[in-house]
Every structure is written in structure tokens, then in C-alpha cells.
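Read through the structure below, which is laid out as C-alpha cells, and then see the notes.
Left out: one protein chain. Kept in place: all the others.
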Amino acid sequence: MTFDQILFYVFSFWFIASSLAMIFSRNAAKAVLFLILSFFSAASIWILLEAEFLAITLILVYVGAVMVLFLFVIKMLNIDKSTLRAKFAGYLPLGLVVAIIIVAEMALVLGSNQFGLEVIAAPARHAADYSNITVLAMQLYTDYVYPFELAAVLLLIAIIAAITLVHKNEGNRKSQNISEQVSVKAKDRVRLVSIVTPDKGGKS
Amino acid sequence: MENFYLTIALSPLLGAIIAGFFGRTLGRTATHTITVLGVLVSTVLALMVFNYHVLEQGAIFNQNLYTWMQIGELNISVGFLVDNLTAVMLVVVSFVSLMVHIYTIGYMHDDKDYTKFFSYISLFTFSMFMLVMSNNFMQLFFGWEAVGLVSYLLIGFWHHKESAIEANLKAFLVNRVGDFGFLLGIGLVLAFSGSLDYAEVFSSLDNTLNQQLWGMDLITVICLLLFVGAMGKSAQVPLHVWLPGSMEGPTPISALIHAATMVTAGIFMVSRMSPMFEMSDVALTVVMIVGAITALFMGLLGIVQNDIKKVVAYSTLSQLGYMTVALGVSAYSVAIFHLMTHAFFKALLFLGAGSVIVAMHHQQDIRKMGGLRKKMPITYWTGLVGTLALIGFPGFSGFYSKDMIIEAVHFSNLPYADWVYYAVVAGVFITAFYSLRLFFLVFHGQSRVDPHTESHLHESPLSITIPLIMLAIPSAIIGYFTIEPMLFMGWLDNAITVTSSHLPMAGLRNEFHGATAMIFHAVQTVPFWMMIGGIATAWIFSIYRTQWADWVQKKFSIIDYVLQSLYGFDRFNEIVFVKGIKKLGNFLWKISDSALIDSIIVNGSAKFVGFIASIVRPIQTGYVYHYAFFMIFSLLIILTWTLFMGNNPLLVI
Amino acid sequence: MISLSDYLILSAIIFCIGLVGIFVNRTNIITLLMCVELILVAVNTNFIAFSYFLGNEAGQIFVFFILTVAAAEVAIGLAILTLLFRNKGSISVDVTNSLRG
Amino acid sequence: MINTFQFDTTSLTAILPEIFLLSAIVIILLLDLFLTKPFKQVTYYLTQISLLITGVLAFNLIGQPETIILGGSFVLDDMASVFKVFLMVSAMVAMVYSRHYLLQHTLFRGEYFVLIMLSILGMMVMVSGYSLLTLYLGLEILSLSLYTLIAIARDRSEAVEAALKYFVLGAIASGLLLYGMSMIYGISGSLNIGEIMAFSSSATLASRDILVLNFGLVFLVIGIAFKLGAVPFHMWVPDVYQGAPTSVTMFISTVPKIAAVAMLVRLLVDGLGMMQSYWSDLFMMLAILSIALGSIVALLQTNIKRLLAYSTISHIGFVLLGFSTGVVSGYGAAVFYILAYVLMSLAAFGVIILLNKKGFEADLISDYKGLSKHSPWFALMMLIVMLSMAGMPPFIGFYAKLLILQQVVSSGMIIVAIIAVVFAVISAYYYLQIIKSMYFEAPDKEINLSAPIDMKLILSINAVLILVVGLFPDFWMKLALSLF
Partner (left out) sequence: MENSILSLLIWLPIFGGGLVILLGNERAVTARWVSLAISILVFVMSLSLWTGFDSSTHLMQFAEKSSWITYFNIYYHLGVDGISMPLIILTTFSTILVIAAGWEVIQKRPAHYMAAFLMMEGLIIGVFSSLDAILFYAFWEASLIPMLLIVGIWGGDNRVYAAIKFFLYTFLGSVFMLVSLIYMYNKSGSFSILDMHDLSLTVAEQAWIFWAFFMAFAVKVPMFPVHTWLPDAHVQAPTGGSVILAAIMLKMGGYGFFRFSLPITPDASLQFSGVMITLSLIAIVYIGFVALVQRDMKKLIAYSSISHMGFVTLGVFALFLAYNPNSPEGAFLGLEGAMVQMISHGFISAAMFLVVGVLYDRLHSREISTYGGVINTMPKFTGFAVLFAMANAGLPGTSGFVGEFMVILGAVQANIWYAVLAATTLIVGAAYTLWMVKRVFWGKITNPAVQTLNDINSREFSILAILTLAVLIMGLYPQPVIEVIHVSIDHLLHQALASKL
């Protein structure tokens, strides 16, 4: 077993294990942390595949930003406590059976008959001066300029969407209006209420 | 010539149309004048036709008026066939009809639908003319049903009477049973001959040879089916049940339709079809036996009836039976002869009965009459003539015709003819008995009329008595004058075919020595003494010792019960056909149609779809993880299907 | 050497874990979003593996865009989630069944 | 792989509509920030004008020879142009209807129009997408906009719930689609549709290639089926239709279907046309299931939006049936069907929106009681729509079904045709329920139509077109069939 393989299996194990831990975690915050662990494993696998740029991006963008966003929301909505009991016990066996069959079928297709080393040999490692990022960049701004523009549109949508959906209208905002506070007058503050006492004359 | 015949048919139709549409506007007098004139024209012309065809031996007229339909080679037309048979029928129908028209003026005087009545009877006259003048089966059927329609309308003329509208429905439906057979017969006729024209049909009768249907000769089946039609119209057992009921109608139509003309249509039809019937002894035997049964058993019922019209009605049934017997023994001309005499004397009897009924303020129970002889002399004397003619008293017209029938049966070589002979001879006794019983109870003996009516009793007006007299004359004498030419001198030969193997007519010819001789010969015959016996019995039970009648009635209560219940035909029909069919209908409707087909199959399949929907719908639980599971499960199925199943499995396990 | 099929099967397993996670999980919706992320990572791994073995950078480019899309998607997903919390006071999957049938 | 790259601006005329629309979006987005309440309507009119111009630009491109530019990511052919024109026209009509709804329900916000335009941009990308990547990005642009649009009524918990469901399921579906794309990429070595076509149609296709192509194909089909809302990937459809604001529902149910069909054509016909014998069976199954389920479950619905959702599912079944024939004329028939469907669906939702008032959604069948009394004209319009959807001649819905059935029968699947027509009859029942409500029942509340005249006019034209195109369908049929 080569070192590559050892790395592969170790990372794969962590990848799978942390993914499983994530889906079975009852605590959302813990789930996020497990997901981060899976992303790290994934990034490691990607590096094995010489996709350094993407591996780094995954860590930076996903772990650094997206996952934090998750955590942020979890904290904001205060849902990290495991008050929501997991109720998947009933579905789990069925789910597992389905999943295992699908995996088995996929494995039949993706197995070594189709994608083994005999069929498709591993390419030679790139030279040390190979810059993954350069290669990608070269293509990204030439051949893929159109998708690139589209990605920009996508992000624009995300911005608009986030604002449209979550941003509260001014009327609802709990902010002070200084000028109003300053220009307040005494009669606005104190309201004199005249209390009418019931007539005790006793005609009842 | 064509216009001549056309006028005969159309002038009553014209009268009917005028009376029907404008009767109320024109008023009573104008209406009855027009209709009577219409029929009068027909009568005069009918007599001229009779003169031309019968007396002058004119050529047969057979011509189509217009093409009713032409399908390929098949031509169905409306046309006239006028031969001697038709001529005789024309005279009888038009004459009786004329008498009835006149009679109606008096009889229906107080009715609010006076004009309508005239319209109907004129329409009837037209229909009857169309029937007898037809030269083809389609038109025959047309006339056949048209007279049925008018009969229906007239029986139910007093539509406020529940019994009347029951009776007309019954009459129509029973007739329809007959027509059912008749129509099938016509269908078979067309099938073998390719034509509905009498002449063509008769000329292609050879086609039926050696053809079988239902295990019988084709011609036998055809004749029997046609005879079913005749049974309906001519009220032969078991399709006779409508005729007594038809007495619910006004008396003039009982005379015209249900005694003199329409009911004889069956007799006429069979005579017209004599070439066909002659080919089938089986059919003839059936005809004869049915006739004999009717003649005997319907006569018996006349004995126990107390309604004046019912007695006459059962007598009509019995006489129709005689005619049918005559047909059965191939003595067609005798049947027609009896048809003619019967038309006169039975119309007379009915009109006489009507006269009595009017006088009695519509009291029809003969037990509440008696001694009317003094009060209504004309009715009495004409009634006597009619009765004597009916019972076949020598010299009167009925004597000749009935005697000839009995003789003809005597000569018949058909199987069972001997039994039939006994039946018709017994019938003579019965006829005399009930006729005279009626006569005695009404006109003789103590008056049992209730005093109030008694005080108003008087002879009927002229419009009633004139027809009585006019009818009494032929009732008395026509037999004497026509027996010889009609039966033995070939008046009807150009219309009637008799095969030589059927002996009665030849036998009669040998026996016949003139009308006068017959009278004298009569006293030596059994029928004469049967008649005398009948008269005597009637006298004993009705006048001499009336209490004996009650004693006999008690002694033979079973027979009385059977007779009173009319052999149970009505009850049988009520239970089996009316109730049974209603039950069947309800079953088919409620169970089969509504429940099975509509509720279960039709709405059931709609409900089934709804049921499926209500099962499928909850899959949409609203839970997103269910949706996801559904998607993933579908992925599994599709993947498995694509990989291992399907048309092009990618992997073979 | 590690064959392509090893990578592909690994990603298939992750993919299925992601799928199963979605429907066995009823605690909260945020976990569903994370499962989606898992699916995307699996797909990305596929692309990268293919890209590596084919010597063709298109796969990596694709992954680049998937990451972008995923980020945008998460933003919108969390926004919707927040709205849901505001409306229902919970993000349990069980509360989201007012639309059904 | 395309290595040569020319940034030739003349080639950009092909993509002019997209460029114009994106520029317009940005401008409108900015402009909207500065518009105060009284001038908010300006956004609407600008949107309409932008869509109109985009449509005209696209229309001018009809008849151009097929052009593939931008590194093989973008294709311009007649199908693309015609579809874009239809996208614009239907979007404009939808906008006309939406305005009334948004004003009634205080949802009239600039973002709404921007997001609509963005989603249209996504659809245009899909229509013209010539690589897996652009197709995916177009789809995501569309989807993300739609998620947002649904949730834009953020105070309505059903809307948010609908958005969430759509989002979660949509994300799974795009995950599946991506997985399929990764397989296609992995085996063909390219993201470009043309190259995939070249690969899959090469004579030397090994059994391994076929296996993996089809394996990927399964996931692609599922992704597309989800977008179209075909059974068994339909479950979002009723919930989203019901939960979303009606104007958004109308939009979702119409315009994106054209784009989804376009994506289907790009991926499966242009890209994997040679695999047709594999995917057509799949489609037939999905089609029959869709027709059956859409027809049956709708029977029990009382909410008209939900009912139309199931009706959509059933219509999509017919569209898929057209594709499952696997012949060019069948695809044409499917395109004709989807265009006819868009026309009908727009009118149906138009009538719903027409009846909307503040606080009254008019989304129950019983809300239509006695409509023919109050507004015989629009009741007649709705009648036309319903009958057309039921497939009654002489409305367009009939010819759409006729074309499909003709193709199905001619490919020998008579049983399928019979199943389809039987379910069409069953589905007629629920269309009749609406007719019944409008015509046979007495009104139980006052209905007055407060919609502006332009909406009424457009709605009338829309519905009358259903009849007119039904009477003279020749041109449209030929048009649809000429796209392949």
C-alpha cells in the first residue's frame, strides 16, 4: 500500500465518518462542526487529486465563510440546543436500506470494471512548477468568461435575495429618533387622567 | 274509377277533419249534417260499386295511388284493390256506419263532445275503408291500426270514467299483441315474396314450398302469425279480453266498431289471405279450433251477464267465433256471409240496447228492467227481429249464415272438425238461451224499473228509431236474398281461393236447394231444436219460474263462479302481465339499470377514481423529508430499472 | 495507486449519506442544508477526480462554479430559514406541513 | 476542448438580448433605490419596456444560422431565439397580471421585478446553454430567483414554507443533476453539448461508455423531471403553487416550463440524442405517471391553485410523452404543447388574479360561484381556458393533445395513447368543477373586478387567442416543428 493510498483511506474514513456523524447529530452546532471536519477531509482528498486551488477555496470559502454563516444563524435563532429530539429511528432502517442499495448500484457502475486503473490509468503527477491556479485562471477568464459573468449574476441574486428577504422595513426597525426625543414636551410625557368616582349617594 | 273509390274513402275523412277542427265553430247541426253527408256519399257510391262489381261482374280494380316508398325493387304503395269481397265490405261498412251516424244524433244529444264524436266515427269509417280497400299489407296494417286508434279513442270517449280509460288502454294493448304477430307475419311475407302487394304475394306463394321455420312449414307460420293479428282484432280467445271492456264506450260505437265492422276485420283479412291459408291445413285447424272455443265459451259467458251491453258483447264474441270457425273450414264466403248478416243484426241489437239505455237513463242492468215492450214498441219490435236473426230463427238472415257454418263444419275433413261441430251446435242453444233471456228480461214480465225512471220512460226519438228500422229490414231479409248468390253463384269467387281438397263448400253446394227450402228443411235439423230448447229454457228461467234460475245458480255454484269470473282471463292477465311486467320493469329499473349499471358501474367507476385519489392524495404529506424520501426512492427505482430491467438493461446480473 | 473508481465510490458514499441525511432528519431544517452541502461536495469530488484522471481542467472549473453557486444557495437558504423561524417560531421540519394533500 | 479564444465583439450580437437584459436589470435595480413611493410604478414600466426590447432583439435573431460562441458555452439557433421570444411575451403578460396582484397585496416592490428579470435571464441562459456548465448556471439563476420570489411575501407563512420546500428539494434535484453531469463529463471528457453529442454518437462507443452515459442520464432525467414537475419528482409543485403568492405561482407555472423544456432539449436531444432509446422509456414511465397522478389527485382539490398544480403535472406528462416518442416531430409536438400550455396557464392564473382583492385570494373553487352572473365575459374566458385544458376542440389544448397523440400513436404506443386520453377525460372532471362553480351555482358574495383595464384587455386577448390559435393552429404547429 503506497503512502497515497494510506492517505486516501484515512481521509476517506474521516470523510465518511464525520459525514455520518453530521447527519446523526442531534445538535445543530455539532453538526456544523462535523461538516467542517468532512470538508477538511474532502479538501485533503482534493489535494491528492492535485486540485490545490479548489481545496484551498473549499477551506477558505466554505469553512471560513459559509460554515460560519451556518453557525451564526444557529446561534441567532438559538436552535443549537437539542430540544428538537431526533425522530429518525423509524425511518432509519428503511433509509439505510435504500441508501445501501443505491450505493451498491452506483458501485457496480463506478467499480473497477469501468473506472479501474486498468481501464483508466492514473496520470503522471504534474511537475513541481505546475500551478493549478494559473491553469484554472487562464481558462476561467477566456473560455469560461460567460459562466464567470453568470456566476457574478448569481451572487447578485444572492445579495438581492438576502436583503429582500431578511432586511426589515424601516417601520419595524427599533432605532431611536433623536430629533423626536429632543423636541419632546412636558405635556406629551405626562398625561393627566381625571378619575370619575362613582356616586356614593346610594340610589341603588 | 280511381276517383270514385277515392271519394268513398275520403269523404268521411273530410267529414272527420271538418268536424274535428271546426266542429265547435260550426255547431252541432252543421257538424252532424256534414259528417252524415260524408258517409251518405260513401254509402251511395259503395252501393254503386257493389252494383258494378258484384251485380255487373265488373273487372277487379287494382291500382296504386301513390308510392309510399320505393326501396330498390321493393315498392310499397298506397293503393286500392276493389273486388267483390271489398264491394260487399264497403256496403256493409258504409251502411252500418251511416245508420250509426244518424243514430248518434239522437243518442249523443246531450254530450258536450258531440262534434268530436262525429269526427271520430267518420274517421273510423275512413280507416275501415282504407283497410278493406287496401291492395297491400302495409296499407292493411295502416287501416288495421287506425281503426284500433279510433276504437281506443272512442272506448275512452267518456274519459272521466276510470273504467273507460282502463278499458281503452286494455283494448289497445291487447290489439297490439295481435298486431305483434300480424307484423311479423307481414315481415315473413315480404321475406319470401319480396313484395307487400297482395297480387304479387299471392303469385309468389310457391316460394314458400319446402321452407321450414320453427319446425313448421313456413306458410303455416306465416298464416298463424297473421291469424294472431286476426285474433286480436276479432277478439278470439285468448285475446278477446278487450271486447267486453270496450262496452265502456258510447253505444253507437259498440254497434259500429265493436260489433259490426272493426271486429270483423280479422275475418275479412283471413278471407283476403285465403290463398295463403288454403296452403296450410295446420293453420286452418288452429283457426277452426280457436273459433270454436270462442264461439262456445264466450257464448256461455253471455248467460250470466246482467249488463245489457255485456250480453250483446259476449254474443258478438260468440258470433265472431262462428265466423272464425267458418274460416277454419275453408268456408270463407260463409264467414263473409255471416259477417254481413251479423253486422246488420248485431248493430241493430246494440242500437236497440242503446235505445233502451237512453230510455232507462243509462241504467244498463237488465235485472232492473222489464216490461218495456209497451213503452218502447219500435225498439221492442226491431229488437225482436234482431234477436231472432241472432239465434238463427228460420227465415231470418242469421239463420242462413249460421246454419251454413254449422253445415260447413259438418262437411269439413280437418282433424277435430267433429268436436268443433258439437261445439257450434251447442252454441246454438246457448245463443238462443242468453238472447231470449235478455229479451224477456228487458221487454217482458214484470217491470222492475225504479219508479222515477218509470215515469219518464218513452220511446226514443226518430233519429234513433229510424236506424233501428233501417237495420231491422236487412236483418230480417238479407239472408234470404243473398245466400244463394253469395255462397253458390260466385259473388266472391274473384277474391277467395279454396283448394279443392277442402270439401265444405262443395258439400254445401250439393246440399243447397234454395233459400226457401232451407227454412222448411230446418225443422228436421238439430240446430233448430237446439234453438227451440234455448228459447224454452230462457222462457222458463226468465218469465215462467224466475226463482228456478236462482236455484240453478246455487246448485251449480262452481260453474257459476267460473262463468262469473270469465274463466279467470282477466285475473290471469292482471297478475301475470300487468303486475308481473310492472314488477319486472321495476326490477330492471331499480336493480339492473339504476343499481347495477348506473350506481355500480358508471358512478362506481367515478367513485373508484375518487377512491384512488383519496388514497394517493395523502402521499403528499406536507413533510419535506417525505418528499425527499419519495424522490430518492424513485431514484432507486429508476436506477434499478435502467440498470437491470427495462428494454435495454445495462447490466445483466 | 488509487484508482478513479475509488474516488468515485467514495463520493457515491458521501452522496448517499447526504441523501439519507435529508430524509432521516427531522430535527431541524438547517441540517437539511448541510446535507445538501454534503451532496455538492460529493459531486465536486467526482468532478475533480474525473478532471484529474482525464487531465482536463474543465471539471475543476465546474467545481469552482459549483462552490460559488453553493455559497449563494446557502445565503438564500439561510434567509428563507430565518423567515421561517420568524413566521413559525421554529425550524423543525415537522412544522412545515401546512401545505399538503 | 476549445483552446482558441477570440473575443470578437461582432459575435456578441448573438448574445445581445442577454446583454441588454442584464444591463437593464442593473440599471433598474439602481434606479429603483432612488424611486420614492409615488414613482414605484416606473420600475414596472421599465421592466416591461426592457422585456419588450429584449424580445425584439431576440426576434431579430430568428433565422440566423446556428452560432456557437463564448468558448462553446452559448449557442444561438432558431429554437433559442423563438423560445426567448416566447419567454419575453409570456413574461410580459405575466407581468401585466402580476401588477394587479402586487398592488392588491402590498407586494409591489422593485426587487420583485428585478428578480423576475433575473430569473428570465437565467432562463435565457438555459435556452441558449451549450455546455453543462452554462445550463447548470442558468438553472441556478432561475431557481435562486424563484426561491426568493416565493418567499417575497415574507409575512405569509405558507409562502415561506413553500419557498423552503422548493429550496430544499430543488437543491437535492440540482445535486442529482450535477451528479449526472459529472458522470457525463467523466465519460465524455467534455462539458460541451456538441462534443458530448459527438462522443455519444461515435460508432465506437464501448459498452462501458454506454453504461456510464446512461447512468449519468438517469440523474439528468431526474433533475429535468424535477424542474418540469413530473411524477415522481412533482411533490414540490402543489405546495409551491398553493403557497406562493399567486403572481409568482403564475410565473412559475408558465415561463420556466419553456426553459425547462429547452434544457431538456439541450441536454437530451442535442447532447444525448443518440441515447434516445434509453431515456425515452424513462420518459414514457414518467409521462404516464404524471398524467395519471395529475388527473386523479386533482379531483379532490378545493384550492384552485393547487388544482392547477396537479393539472400542470398532468400537462407535463403530455409534454414528456411527446419527448418519449424519440422522433423529431414528437419533440416538436412537445414544444407545441408546452407553448399551448403556457398560453392556457397564463390565462387561468390571469383570471384568478383578476378576482384578487386586498385580503381576498380567490384561490378556492367556491370563490368562483356565480362568476358568470357578475362577469359573464371573464367567466367565458375562464370557460375557454378550462375547456382548452381539458382538451376540447376547437381550443388550442385540443390540438396540442392531438399532436402529441398523433406522435405517440405513430410510434406504435397505442396503449399509452389510450391511457393518456382516458386520464384526460378524468381530468376534465375537475375543470368542469370550476365551470360548475362559475356557471351552475348562484353567487354567495359580491364580486367586483377592480383590475385595471390593461389587465382585462390582455387577459381577454390571451383567452381569445386560445380559441383563435385553436381555430388556426397551422402556423404555430409548423413553427414548433421547425425548431428541430
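We call the chains A, B, C and D, going by the order they appear; numbering starts again at 1 in every chain.
Everything below uses one rule, namely that contacts are C-beta pairs under 8 Å (C-beta built on N, C-alpha and C of every residue); 3 or more make two chains touch, one makes a residue touch a chain.
Just so you know, these numbers come straight off a predicted model, no measurement behind them.
Although one chain is omitted from the display, it touches the following shown chains in the full assembly: B, D. Only one of B:L6, B:L184, B:V562 or B:L651 touches the absent chain when the whole complex is considered: B:L184. The hidden chain makes contact, of the residues B:T25, B:N51, B:N586 or B:N648, with B:N586. Across D:L387, D:A400, D:I447 or D:L483, the residue that sits in touch with the chain not pictured is D:L387.
The missing chain lies against chain D, touching residues 372, 376, 387, 390, 392-394, 398-399, 402, 405-406, 409-410, 414, 417-418, 421-422, 424-425, 428-429, 432, 435-436, 439-441, 472-474, 477-478, 481. Seen from chain B, the chain kept out of the figure touches residues 66-74, 138, 141-142, 144-146, 149, 152-153, 156, 159-160, 162, 165-166, 169, 172-173, 176-177, 179-180, 183-184, 186-188, 190-191, 194, 213-214, 581-582, 584-586, 588-589, 592-593, 597-598, 601-602, 606.
In this section, only the chains that are shown with their structure count from here on.
Simply put, of A-C and B-D, more C-beta pairs touch at A-C.
In this assembly, the C-alpha centroid of chain A lies 30 Å from the C-alpha centroid of chain D. With centres set at the average Cα position, the gap from chain C to chain D is 26 Å. Residue positions 133, 137, 140, 144, 147-148, 151, 154, 164-165, 168, 172, 211, 215, 238-239, 300 of chain D each touch two or more of the other chains. For chain B, the set of residues touching two or more other chains reads 617, 620, 622, 624-626, 628-629, 632-633, 635, 639, 643, 650-651. The touching residues of chain A, when paired with chain D in their complex, are 106, 109, 113-114, 119, 142-147, 149-151, 153-154, 156-158, 160-161, 163-165.
Here chain B touches chain C in the complex through residues 617-618, 620-626, 628-629, 632, 635, going by the rule given at the top.
If you check the complex, the residues on chain A that touch chain B are 91, 95, 98, 101-102, 105-106, 108-109.
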